Structure formats: C-alpha cells, structure tokens
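With one protein chain removed, the remaining protein chains of the complex are shown where they sit.
For clarity, chains are labelled A, B and C in written order, and residue numbers in each chain start from 1.
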C-alpha cells in the first residue's frame, strides 16, 4: 500500500474519510482506490440491525454511497450524489463484513454514472446500486 | 395519540421500532401512522455528517427506508424493500430535523409501491424516494 | 386554449412536438402546459402491444418521457433526461387512452427533478416515473 498512498486518488479519499464522521461510525476501511474506482468495507454490528435482526437497508446503502462518493472524488472535483437506485438481493446480519466496490461507468463534464456492488465476505452479492453524481467545478485541495 | 395507540398500524410499528437498533441509534420518533402511511423524524447529530459537514446521504436514505418499512408493515404482513430509488434536492446538517413521510401508491398481492418524502423542519424537500417492497405471507404477531 | 397558445411554455412545446417524429407516431396530444408542467395523451393502438396483448412497457415509458422532456423545456432551456426510474402499477391495452402529467419537483441551475404520473382514461394509475434532467445552457429559439 506504500505506492497507493502516493497517488492523488488515495490522498483525496484519505482526506475525505478523515472528516467523514458517519463513515467513521460505520468503521469503514479503505481496501483499494484508483481513478474512477473505490473499494471499502465495514463490519456489521448489533447497532446496524433493523427490527428483523437483519442489517438495516440504510447501512448497506450508506456503505455503497460512501464508496460512490469516494470513487467520484478520485477525479479531483467535488461530486454530489443526485440520484441513487439500489436493489437488494440478499440479507446480511451482525458479524458479516460488507464490501462495496464503486466503478465509474460514464463521465461527462458535469455528471457521472457509477455502479456499486455490495458483497459479503463470501463474495455473495447483497445489493447493486446505480447512481448519478453532479460534478462541481470546485477542486479538492490535495 | 391515545386513539392512535389503539390501532393495529400503531401497534405493528411500535413493535418494529422496539427491536430496530439502527432506527433507535438514529433517534427516530414516530409522528403519525395509519394503514399505508407512516411519518417519522430524527434530529441530525454530528455523527451523521459526511466529510463536507453535510448530512450523509445514507442517513437521509435510512430515515426514508425506515418510514417505508413501517408504512408497508401497517397492512399486517412482513414486507421487504427490494428496490429504492432516491433523489436528493437539498442539503441539511447538524441540528436540522429530518421528517420522512411514506405513502402507499399501489398495493398488489405480493408487491407494493411507495413514495417517501423527506423534508426538514421548514418543510423544505430534502429528498424524494420511490420504492418497491416484496410482501411476504408472514403476518405480524400483534 | 386561445390564451394558452400565447404563452412561452406552449410555444416551446409546440415547437418540440412539430419535430418529434416518434411522439407523432404515438399520436401524442397536448392537453395542458405551463412552466414546470405538461400533460399529454395518446391512444393505445394494436401496434403498441407486446406479446401478452398488453401495452408495451416502452410505450408507457415513451409517453411519460415525452411529457418529462416537454415539461423540462418549459423553463426555456434545452434539457436532457439522464436518469428515469419507472414503476408499473396496472396493465392497459389497445383502445385505452394513456395520459401522462409531468411536474417539476425541484430545479437547480444544471439539473431538475420531475415526477410523471401515467393514468388511463378512468384516472387509474398505470405507472409512476421519477426522473432527472440535465439542463444545457442553450435556450430555445422561440
């Protein structure tokens, strides 16, 4: 990871994670990052479950949304999700590790289209997200 | 709220909230509930912010998703979100109160279509969700 | 409709419809238009059915998408749909009249969020669309 840490995508995402309180609450770990791509994970805790003792849909979404935000930021401009569509395919629960990998599908001047896959530690698909970001003119100061 | 508490929709949602650890972490309050409808709120805390000091998209989604789950449950059958599409229209931050109201648009034997509006305390729209739930045969034991 | 025809939203939509070959093929009629809103209809013909003798999902979508495009254009700037999410609630068939009404939910400098309801002639909901448009700088020449 020595080389990775020298890249601008890594520096941007590290900078974002530093200030991201909710991603910290979730215990998000950065697994990989490059231009247009980011892979992160978190471990499901008891506090993340819903009334059926299943990971709350909002936690799965939040991890995918953080991966999306990080991957969109790797291009150097501040980017905001404007539309996220998520489909759930499998339940998870306390003790599972969730892994979200976000890839850029298409980039235009002002918007970007991304796809995020969320799997568990056995590489079983838990959710698939398709999302659109709006790319501001503002550059990251790193 | 005395009469409300006697209704089956209220009893189902109260039962769900009791066991919903993540909704409790968010500090969700039940504002209104009837068959096919549920309105809840939560106050944004510092822990719910992302790296831009803006409410994490996953928190807005989670509140909407809880409202959706509660409103779908009011019909008495266990229901799971299978697809959620959310569009963000306005930022919020620490100190804001988020209010999510979920309404049933269409109900068939096995699926339901819902719309959830998330506003702040000034009734400004923050996000609009359209979601599909799968309705299991299983009844709530209340 | 005399006054309506004097408005800029009407002139913009009339100009768009004139050149829109596929909307003409569908037999689209303009029912109402004002800034941020457009209502159109078309009659389902045999050619619009799928293999189950039901209106092809693409026809319901196309009518909603045309209503969306027209309503977004009423603000005077060329706008392109970048993301459309549609949920189907009821079948229709040959002989039914489809009515699509598109309303602006939120407008920002470069994007807009719209909701489109498609009903039949009995005001039964057939489909609900949520869509995001990208607003170009280019103005309509009318």
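General observations
As a working rule, contacts are C-beta pairs under 8 Å (C-beta built on N, C-alpha and C of every residue); 3 or more make two chains touch, one makes a residue touch a chain.
Predicted model only: the values in this text are computed from it and were never measured.
Just so you know, the chain we are not showing touches A, B, C across the whole complex. Among the residues C:38, C:86, C:101 or C:126, only C:86 touches the chain that is left out of the figure. The residue from B:21, B:54 or B:82 that touches the chain not shown here is B:82. Counting the whole complex, the residues of subunit B in touch with the unshown chain are 82-83, 85, 110-111, 132, 134. As for the chain not pictured, it touches subunit C at residues 15-23, 25, 46-53, 56-59, 61-63, 65-66, 69, 78, 80-88. By the touch rule set out above, subunit A reaches the unshown chain at residues 85, 87, 89-90, 105-106, 113, 115, 125, 128, 130, 132.
By definition in this document, only the chains that are shown with their structure count from here on.
A rotation of 180 degrees, rounded to the nearest 5, superposes the Cα atoms of subunit B on subunit C.
Subunit A and subunit C touch with mostly matching residues; of the residue numbers seen at this interface, over half occur in both copies. Relative to subunit C, the most remote chain by averaged C-alpha coordinates is A. Per-chain Cα centroids separate subunit A from subunit C by 34 Å. In subunit C, the residues touching two or more other chains are 85, 132.
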